[in-house]
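This is the structure I have questions about; it appears just below.
A single protein chain has been removed from this complex, and every other one stays in its place.
This part shows chain A:
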Amino acid sequence: MAFISSGYNPDKPMEDRITDIGPRHYEEFYPPVIKANKGKWLYHEILEPGVYVHVSETGDEVYTVRTGGARLMTVTHIREICEIADKYCDGYVRFTTRNNIEFMTPSKETAYALKADLESRKFAGGSFKFPVGGTGAGITNIVHTQGWIHCHTPATDASGPVKATMDVLFDDFKNMRLPAHLRVSLACCLNMCGAVHCSDIAILGYHRKPPILDHEYLDKMCEIPLAVAACPTAAIRPSKVEYEGKTYNSVAVKQDRCMFCGNCYTMCPSMPLADTEGDGIVLMVGGKVSNRISRPTFSKVVVAFIPNETPRWPTTTATIKRIVDVYAANAKKYERLGEWAERIGWERFFEKCELPFTHHLIDDFRDPAYYTWRHTTQFKF
């Protein structure tokens, strides 16, 4: 397409430049009923999975229909969301912190008509465009990252495994059978963008091979002290390297100390470590962020490695499904996955979920590792 100017003048880049105006104020986009009742809400109720109502002290009601979103969306799809919002909600719509879409309306009839309409919309391949659900003690959307779509450090994909996992867990998106809500998150490398460190079930991309060194370019591309300082186990040191008769400033990696975090690649483009067979997925469970009953906790590693199995990641999704089902069958009401595992003991968790316990799961990172070992005779055979 030929170039079409927006009015920006590249010869005078600072002319008519508008900066630091920040985001639009959220009140500009309030539905009238929300604006009128802000700060006056009395109670709310989940009517059915995906539909809930808030009642105000003025007597006003607002019905919300929550639908799943793929997070990665085309403008066409967003336009369709707008079209639905125009038709039922006077053009108002919002996105949740887990990237679900919420349509709000003051009338119950409209809410149910809206729900029926949303459920009827499908992509050509057959997937629901707007599956209603994600409320209460079920499984809502998966917080995830960029993966092979856009990032340069991933060890696995994001959108692919998320679609595969949500397909397996779809029934739990549509109903509320679990003891408490269960949050699933994915990050495609252990930078852990998003919420994997604090989710009930977390899917994490993981490398198993040390970086490959591009000695010829390393000093030109990288600030070597940064690469050295990026290593959590101090496996990297500066060194002079002979390569094809020339001496280069470069680094040396002590392979015994490398645990394949990939931090050095983040700082230095000449140290790539992605590998088809080496890379895969680690599963973690038991994290939460709320303060309800127990304090917030980190998720713990329970499966050390599952290979990347494109395009459907069957082993990963089967393992997650098994953990969810065992948790649903065994935990008490209101008990989050981590609270349940803590109560029955982690040895029972591994037994019930039929997960092998390997030496990889035993913490060995610096002094705090000691506190994760068992300093008591209290355990179950």
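The rule is short, and it goes like this: a residue touches a chain if its C-beta (ideal position, glycine included) is under 8 Å from a C-beta of that chain, and two chains touch if they have at least 3 such contacts; residues count from 1.
As a working rule, contacts and distances are computed from a predicted model.
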"TusE/DsrC/DsvC family sulfur relay protein", "3-methyl-2-oxobutanoate dehydrogenase (2-methylpropanoyl-transferring)", "Monovalent cation/H+ antiporter subunit G" or "Protocatechuate 3,4-dioxygenase, alpha subunit" - which is the UniProt name of the missing chain: "TusE/DsrC/DsvC family sulfur relay protein"
Omitted-chain contact residue, chosen from A:A235, A:M267, A:V303 or A:L337: A:M267
Option from A:M221, A:A234, A:A318 or A:I362 whose C-beta touches the chain left out: A:M221
Where the unshown chain meets chain A, residue by residue: 10, 12-14, 191, 220-226, 266-269
